[in-house]
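The complex appears here minus one protein chain, its other protein chains still in place.
After this line comes subunit A, so read on.
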Amino acid sequence: MALSGACRDLTILSVTEAGPEGGAHGCYYIELANPGLGSAVAGQFVMVRPACFGQDPVWPRPFSICRLTPEALTLFVQTCGRGTDVLCRLVPGDAVTVWGPLGQGFSLEPETPTLMLAGGVGLAPFVEYAATHPAPANLALVFGHRQPLSCYPFAEMANVVGRAEAFQENSPEDLPRFIELLEAKVAEYAGGLIVACGPRPFLMTVARLARRFGARAQVSLENRMACGVGGCLGCVEKNALGQYVQTCTQGPVFWVEELQLSEEA
């Protein structure tokens, strides 16, 4: 596991909106130059603070690492509030402070058939997962999404993943069918490894299915964080023993059996 280093003052290389022309789907790739963050385990995250935040917003923002090379750190960001709104309007050359990689990433077992389950922007860490996996033929992906598929880094993953399926949810009636698909897939990979990232209801479904089929599964939580380094105790999650664990340092990736994953943490 890479050690977290000091805060790095980086600059924006590019901010690119993804998806169909003129769509305004709110999905962006943010590239930062020469990150100098060392190596990362897919599922780890970075904290990001643009210089223009000043004193407001007070919190930096956590993002999972979508892709990390010596030349660039790529984040996949969907606008969902004032922090991401500012981030996605940055332009090349803008200053951003970044620290990480932080937390615990996904297990990687080259020889084990592995199912990646992603919901929406939760696809981000699996780009790095697939890119760094030594045997991508052992990887399969089920991706649920609402925006057009071209808004997400799916196509480049389909190239490296042995099997990739996308499911677009256009209306609430689609949800039961998506859950049926997840059910079949989790049953199929019950003897393998399942890694999941997406919204909390999605992760709760994955956890429920993994328990039902006795599958080994990990989920990556997106609990609200202030500091990202273990200082504030704001991002905690209840573990199986009823105690709080810190999503930032002990997670964000947890084995399903470690957690209660109730409606309210």
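Here is the rule we go by: a contact is a pair of C-beta atoms (placed from the backbone, for glycine too) under 8 Å apart; a residue touches a chain by one contact, two chains touch by 3 or more; residues count from 1.
The rule we apply is simple: contacts and distances are computed from a predicted model.
Among the names given as "Na+/H+ antiporter subunit C", "1-acyl-sn-glycerol-3-phosphate acyltransferase", "Electron transfer flavoprotein subunit alpha/FixB family protein" or "Dihydroorotate dehydrogenase", UniProt records the absent chain under the name "Dihydroorotate dehydrogenase".
Across the entire complex, the residue among A:T11, A:T97, A:T112 or A:T132 in touch with the chain not shown is A:T97. Only one residue from A:G38, A:G191, A:G214 or A:G231 touches the chain missing from this view: A:G231. Where subunit A meets the chain that is not shown, the touching residues are 3-7, 49, 53, 55-60, 97, 99, 223-224, 226-237, 242-244, 249, 264-265.
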